[in-house]
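Have a look at the structure below before the remarks.
Only one protein chain is missing from this complex, and each of the others stays in its spot.
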Amino acid sequence: MQTMVQESWEAFVNLAKGLGITLKQMLVKPVTVQYPEERVIWPDRTRGRLVMPRDPQTQAHRCTACMMCERICPNGSIEITTRANEAGKRILDDYIFHLERCTFCGLCVETCAFDALRMSHAHEIAVRDRSQLVLHLQQENQVFNDAWRGGLPAKKDS
Amino acid sequence: MSTVSLESLRQAFPQAAVEEAGGFGPAVILTSVQELPAAVQRLQALKSQALDVCEDYTALEEGDNYILVLHLVASADVTARVTLKAPVAKATAEAPSLTPWYGIANWYEREVFDMYGIRFVGHPDLRRILLPEDWVGHPLRKDYSDDKLLKRPGA
Amino acid sequence: MSTEISSIGALETASMNTEEVTLNMGPQHPSTHGALRLILRLDGERVVSAQPDFGYVHRGMEKMGETLTYPQYIFLSDRIDYLASFFNEWGYCLAAEKLGQVEVPRRADYLRVIVSELMRVTSHLIWLGAMGMDLGAFTPLTYTFREREMVLDLFEALCGQRMTFNYMRIGGVSRDLPAGFVDKAKAFLKYFEKMPDVYDALLSKNPIFIARMKNVGTMPTDMARSFAVTGPNLRGSGTALDLRQSEPYSVYPDFKFQVITRPEGDSLARYQVRVEEMRQSAAIIAQALDGIPEGDIMSKVPRVFKPPKGEAYARVESCRGIQGFYLVSDGSTKPTRCRIRVPSFANLAVMPTLLKGVHVADVVAIMGSLDFIVPEIDR
Partner (left out) sequence: MNYIFDPAAAFAWCLEQLRTLATLVHLPVMAGEWVGSFLVMIGLFTVCSVIVMILVYGERKIAAHMQSRLGPMRVGWHGLLQVIADVIKLMLKESFVPAAADNWIFRAAPYVVFIPGFMALIAIPMDRGVIPAHVNMGLLYILAVGTPGVIGILMAGWSSGNKYSLLGGMRSAAQMISYEVPLVMSVLGVIMLAGSLDLAAIVEAQKVPYIIYQPLAFIIFLIASVAETNRNPFDIPEAESELTAGFHTEYGGVRFAYFFLAEYVNMFVLSAAAVTLFLGGWKGPFLPGWVWYFAKTFGILFLFMWFRWTFPRLRSDQLMDLGWKVLTPLAFLNLIVTGLVLVLLK
């Protein structure tokens, strides 16, 4: 009888403790971030969509069409076509990036020996049509700078 | 550290090839598929280190054979481990079921059947487990082909 | 229900026409945690037999392992068990390193331990919240997710992603710690220290919760062994099998921690093991953060990784049990066989046995306490 009363009392106390926690939580500011208006700051290394950064002055990209990224990509989301330039050297013709197949693993950036690729912070990349997901990176002539969606993360460790 | 010694295994399996292995346990026991249940029985009877846990049961393909690969562990002594291998001829693709010895063998054998098409004789409920019932073929066989599935885009 | 009532029921069923009902639980059901289908035969509220049906998320991971090169597969291994990505990566890398006899620098090993233990904490947090939700307590879920987000922030700062990290490499890790990581991680640990008390008050000590979990789904040790159950489920049945201690891989011998076991084997025991394990993991992380050695994070690995002919089976203690990778190499850049031994497969295999004769309401309690991830089972 005594243990029963004691157990019931303990159960009651523990129930009350749980109630106390939820009540206390009501007085604390919620952690919700109201997304489109409020935004979190992405860390430097956040991997968003692939971009080919260009030199702000010369507008030149650094891709030499060595095909390493195409070879390492596990999903085949990179397709590179090449042509010979006037000097007969192989240069980049078209850098086709299939965003719909990309898993943002970042192997292409890691394997690039010429620092020609970066994963930007761009994450709002929904489009209305699948064909818009096939991108030609060498044709994008925006100069990526810090003003553009949180800037371009450094490749090497900060 | 007390693992199953090679000598004791060689004594227990006079006919089977017992080789030292760097991989999983101290030894790989190669036995014929007919003797598989007997081998398992003997391994389970090893004193104090009865290998009674079937940690993994799978198969692989090598030449004309599928090889059943069992990774066995002793429940009393986790360092006691053995890899058990038994080749199954591709032509017959039949093996005795180990369901009486290991509870988990039921599902593992279903998986091997699903992926390699090896039929386990004596299995109570040999159905596909991961793939749909009406799937054609056994995908982990090297000669399995399904253009739609295996073509890597861009590659 | 009491015995008197059920005996009256038995009397009446003699004259009444009763039948068993087949209840199809899933593949879309709130508490099957993914696309798992349970075919339940019910006698009233009692389960007569349960037959899991899965494979809805089968992606052919083992087949893909044969078509991807060793470094390429790591990103995919993240997706085997998406709540324990680091363990999958680690297991795969360990197996590949064994094949190619690659040494891992100590610093890289420390980083691996830190992220993996953090991963264990997040995985257990999700499980804890989901467990509460299965039993009708929705609030703990939001709390545990709040804490998990903090860890994911750490992961994102480290490797740029929140769930599919692609962080480890054969022979090390891809990125060194970012500035401020250690402090942030320590701040999290400090914050996390008092959280288990909150969960205790909401769940562990709540009499309703205890009533729902105690003596439900009791799994004796020999049953667990027969089904090759590993991880917290096995430790809840009284067996102290934890690869981190019984055969330490990587740098685990450096750390002091306890292997938590409970002898009862019921859902409550499995629950308690996991809650305690979170504390132990926090202890390991704290030790590792203090002891990170200087040095490289990658050893010299050829750009084209071609291990010699042979095979390797490597296992890690993931949050759900023993995660094993069995790789067979023929000397080329791709393995000829990539077998993934997933803990959830075995943990689910025991379920039909556990579910015999329990209440429908207990099905979710048992399922929750076994903590399986369906995509991991399906691979």
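The chains carry the letters A, B and C, assigned in the order they are written, with residues numbered from 1 in each.
Convention: contacts are C-beta pairs under 8 Å (C-beta built on N, C-alpha and C of every residue); 3 or more make two chains touch, one makes a residue touch a chain.
What you are looking at is a predicted structure, and each value in this text was computed from that prediction instead of being measured.
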item	value
For the chain not depicted, the shown chains it touches	A, C
Residue, one of A:Gln2, A:Thr32 or A:Thr58, that touches the chain absent here	A:Thr32
Residue touching the undisplayed chain, where the options are C:Leu135, C:Met219 or C:Ala269	C:Leu135
Selected residue (touches chain absent from view) among C:Ala211, C:Ala240 or C:Val304	C:Ala211
Of C:Arg146, C:Arg162 or C:Lys334, the residue in touch with the unshown chain	C:Arg146
Missing-chain contacts mapped onto chain C	1, 21, 23, 29-31, 45, 132-139, 141-143, 146, 202-203, 206, 208-209, 211-212, 359-364
Chain A, residues in touch with the chain not shown (by the definition above)	15, 18-19, 21-23, 25-26, 28, 30-32, 34
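To be clear about the criterion, only the chains that are shown with their structure count from here on.
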item	value
Centroid distance [mean C-alpha coordinates] between chain B and chain A, Å	41
Between chain B and chain C, centroid-to-centroid distance (C-alpha), Å	24
Chain B, residues touching no fewer than two other chains	152
Two or more partner chains touched - positions in chain A	none
Complex contact set, residues of chain A against chain C	11, 14-15, 17-18, 20-22, 25, 31, 42-47, 72, 74, 103-107, 110, 119, 153, 157-158
Partner chain B, residues of chain C touching it in the complex	54-55, 58, 60, 62-63, 67, 98, 221, 223, 225-228, 230, 239, 241, 243, 246-247, 310-313, 322, 324, 326, 328, 336-337, 339, 341, 345-346, 349-350, 353, 378-379
Residues of chain C touching chain A in the complex	68, 71-73, 75-76, 139, 143, 146, 149, 153, 156-161, 164, 166, 174-176, 178-179, 198, 201-202, 205-208
